[in-house]
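The complex is shown incomplete by one protein chain, all other protein chains being positioned as in the whole.
Note that the chains take the letters A, B and C in the order they are written out, and that residue 1 is the start of every chain.
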Amino acid sequence: MVYLIALPLLSSAILLLLGRIADKWGHLLATLVSASAFGFGVQQFLQMHKQPGSNRAVTQKLFDWISVGTFKVDASLLLDQLSICFVLLITGVGTLIHIYSIAYMSHDKDRRRFFAFLNLFIAAMLLLVLGDSYLNLYVGWEGVGLASYLLIGFWNQNPVYAVAAKKAFVANRVGDLGLSLAIMISFAQFGTASFSGVAAGAPHASSAALTAIGAMLLLAAAGKSAQFPLQSWLGDAMAGPTPVSALIHAATMVTAGVYLITRSNFIFDASSTARMMVIAVGVITLLFGAIVGTAKDDIKKALAASTMSQIGYMILATGLGPVGYAFAILHLLTHGFFKAGMFLGAGSVMHGMDDEVNMRKYGGLAKVMPVTAITFGLGYLAILGVPPFAGFYSKDKIIETAFNSGGSKAIVIGGAALLGAGITAFYMTRVVVLTFAGARRWKSEAHPHESSFLMWAPMVVLAIGSVASGFLLSMGSALVNWLQPVVNASHVASGKELMKPMTVSVLALGVVVLGAGYAIIKYRAVAAEAPEKVSIFTRAARMDLGQDIVNDKVFVKPGFALTAGLVAVDYKVIDGAVRLVGWLINEISDVLRKIQNGYVRSYALMMLIGVFICVLILWMVTA
Amino acid sequence: MSTATMLGNDPGWIILVKGLFIFVFCVLCTLMAVWGERRIVARMQMRLGPNRVGKFGLLQALADGVKLALKEDLIPAAADKIVFIVAPIISATTCFMAFAVIPMTGKVHLFGHVTAMQLTDLPVSVLYILAIASIGVYGIVLAGWSSGSTYPLLGGLRSSAQVISYEVAMGLSLVAVFIYSGSMSTSEIVAAQHKWWFAVVLFPSFVIYVISMVGETNRAPFDLAEAEGELVGGFHTEYSSLKFALFFLAEYVNIIAVSSLATTLFLGGYHALPGLTFTENWLGGWFTFFWFLGKVVMFFFGFVWLRGTLPRLRYDQFMKFGWKILIPGSLFWILVLATLRVMSQRAASRTLVVGFSIGVVLLVVAISSLYDRSKEKAEKAGAILPSLPAPSFPIPEIPGQGFINGRSEING
Amino acid sequence: MDISNYLYLSVILFTIGALGVLIRRNAIVIFMCIELMLNASNLALVTFSRINGNLDGQVASFFTMVVAACEVVVGLAIIVTIYRSRRSASVDDASLLKN
Partner (left out) sequence: MTLFHLALQVGRTATPEAVQFWLLAPIAVIAALGILVVKKAIHAALLMAWVMVTLAIFYIAEDALFLGIVQIVVYTGAVMMLFLFILMLVGVDSTESLGETIKGQRIPSILIAVGLLGLVVSLLGRATITQPAVGLATANADGNVQGIAKLLFTEYVWAFEVVSALLITAALGAMVLAHSQQTKSKFAQRDLSIARFRKSSLGGAAGLPTSGVFARHNAVDVPALLPDGTPAPTSISQTLKARGDMITSDGFALESIEEQED
């Protein structure tokens, strides 16, 4: 199990340390390592599958990590039903994206470094999902943060990209603060940070502590998964190479928040307040992302907003209690397929269009890039939730669960989720129409062409995944049953149903058709330039609903003011004290220096005086 | 009854008598020594020497003494007066003190008391002599310093370095005697030689002692402290009259003293020659004194002989000899000797002892031959002279270089 | 005679030696005064040896002598070296490190 992590890490180290020597074969090594990790994951999965449900979780202790008195933390790994889903997703999608990147990055002189970072990411992400305690998870958590930072800023010669990387890093730090606080609280509360320990202690803990831990974990999840209010970095993170966006900012890393909440189900199960917060965050983000997505002309940013929205769905699902976890993971997996596929498709388009990202400059690309168009289209259908594509099985389940969560709030949540589905249909249709349909708007010097085999093969694989995964995973509630021991979803069918699944599906499909139809009508023919005179809503959406402005006003400015105040205090009070001490020492030294006159005999006199004092004391003591 | 206990029973007046005897003996010896030295050196130089004052000029030294005493006593203006006066006094007093522990006779009757002609006996009497000798050097050093003149200062410097250096070698040679006799007391050392003289048993130590005693007394060829040719008169250049006479006296008494010590430590002291031990009872034991005197005179003759034949060493050669040959040599010798001594104490077999000795001898021979060869090599290597530009005229042949014809050099 | 008289003498000589270190300027004289202090302590050691009836005190003072000899040899070599470059044996002149 440890090889899962060690191999990519080793390969990353080799690629980074060997330098130019590895330029020729570095990408192949990285891909091979990733593929072998996937193979290993499959083997583990098969092995696990043979076991009965209760025996499937495997723990492997690596070494004593921290051992201070009675306080002990082991570095150990936990491979259970939840982890293996992630392992397969990470290594599988990761391998595909490795393959894709070989071609995509073939012109970049730093390709070796890119693959090294990719492998580093794979290692860190695997550590994240395999750690058996919050502390181990934290290491992976930080590792993926680092890898994400490195990859977003991969083209750091561009200052804008470097700033984007920094922004992502800082936003992630805020979330990480939440995670570290959660770990500290759980240490204080339960004396341990291992999942099993916390799970065992959670039922007996005070609700305040659980709520605090839950809130902090939610903050962490929000940071990593770009959820409200820490969502602003994801859009800028598109500065990284497209494979990065596909792997990290669509399929895997951003889902770490979902993983965290799912993994911490015992906390959220025990604290309804925390769960409510999760739901709120999920709902706000899914709408927020969807609205932002409607206004983006940058294909990658549009997809990023979509990702944000879809993860909002997942978070919402996790907030819905035991039954929601499985659906969250289901949506996570299907989303991993179709969103990664669409990102790769977007990359393919960009590749063909000389890195042009503005959708208004595309149009009619379906003819020149048929494979890309078809795979992208399949992903599109999946995200829309058109039966029998993957999204239908996952998203509709979430909407359904939201409606059935009970109480008056269920209608609000469900309504919001349904509305989100409609908006999703609108903006995704917009993307497809702008890119592949309609008249060509690209300049004559661009020569759009279908990408090479290495690029479209992964896309095809992912497209197949987006078609079939939903059906396969939910057939006979396969995933739900699979995850049942982990998320403890024993009371799935409790509570009365507000709506039947069929009703929800029909409703959702209706909403989707509405949104898609409006989009087709609206964007059948557009100008190459974005119109300036638009409604205030569009303008707001274009400005990401003012997320950066809010951040700036609410956090950055007061932060600066606070810092300035602290600096002043530091300078006047603390430094002042230090300077006072220095000044005093200086003055005293000036006096004392006279004693140090450079004459040996004076020093000898001092010595003799010392002896005299000693003898004097002796004399007085013995008197 | 051991000599030490016998001496311990001496009444006070006997001690006084002995002290007087020692003083008279030393002064007489000095007078005779001065005359003897001049006569012997004269013989060696095909001259007659002093023969006017008294029979054979025997009173010559006395006359010289009177003359010295009557001369004007000069004290240089630059001199440090007190030290200038104290220096010869230190010299002249310390030289007598060494005799306190020298056994001059065996058991004798003195005014009805059975005693030996030895003022006192200490368990560390040889060390005592060394100590007194080291104080005696103060006389020379202070004389050199206090004269306020360059030549005496150089003489004083040389003498202090010389004495410190040669005292080490002398002390090391004495260690062999201590090891063999198991005592530092003179009378016991003499007693330990009743069978074999240490000059035979400890021949290397004897040689080292004899060499270093010449160095210790500033006599030719080691008379660098007063080297007439270089330093005018050395440390006593500025001295005249009685103060000079005191130095003169000290020098000869010192010679007698070290000769007496050599006699005591290496030549069996007052004992007769092997085979003539019956003579020791003649004159009620007093005849042993003549054996003692005879041996001392023999050493004194050696001193004179050296002075008459050997040129003075250069100072660096002298120091090199002391530090690089005498001291390492005696250290090595003591090592060998101590090993032998331990072997005999642990009752090692004779073959082992002989084998060890042969091994040591072979080692020494090997090292010395190697040393000679390396020296030869070094000389060969160093024989090449710096090639100065050849002159345009013929120059005489230089050994090792062959005849250099300037012109042919230039043409060739 | 009271044996402790030797101890009083030792203390007096020690004090004089210490005073000499403090008030003399010539490095060589200072050295001599240090030797005087060592000698005084040797006298005390020898006297202690006699008071206690064992020879350890004498052995200790024997070691003191050896160490003093070492100290003198090195110290004088330093003085000669300093004198060679500065033409002065006064300890007050060797104060380059002040200020």
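Heads up, the rule we're going with is that a residue touches a chain if its C-beta (ideal position, glycine included) is under 8 Å from a C-beta of that chain, and two chains touch if they have at least 3 such contacts.
Keep in mind that what you see is a predicted model, and the values were worked out from it rather than measured.
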Please provide the labels of all shown chains that the missing chain touches. A, B, C
Touching residue (missing chain; options A:I66, A:V554 or A:L618): A:L618
Contact residue for the chain not shown (choose from B:M6, B:A63, B:V124 or B:I179): B:V124
With the missing chain put back, which residues of chain C would touch it? List them for me. 1-9, 11-13, 15-20, 22-26, 28-29, 31-33, 35-36, 39, 42-43, 46-47, 49-56, 58-59, 61-63, 65-74, 76-81, 83-84, 89-90, 92
Against the hidden chain, chain A presents residues 597, 599, 601-602, 605, 608-609, 611-612, 615-616, 618-619, 622
On chain B, the omitted chain is touched by residues 80, 82-83, 86, 122-124, 127-128, 130-131, 133-135, 137-138, 141-142, 144-145, 148, 153, 156-157, 160-161, 163-164, 167, 184, 385, 388, 391-393, 395-396, 398
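Here is the rule we use: only the chains that are shown with their structure count from here on.
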Centroid of chain A to centroid of chain C, CA atoms only: how many Å? 79
What residues in chain C touch two or more of the other chains? none
Which residues belonging to chain A are in contact with no fewer than two other chains? none
As the complex stands, chain A meets chain C at residues 593, 596-601, 604-605, 608
Over in the complex, which chain C residues touch chain A? Could you list them? 18, 21-23, 25, 30, 91-92, 94-99
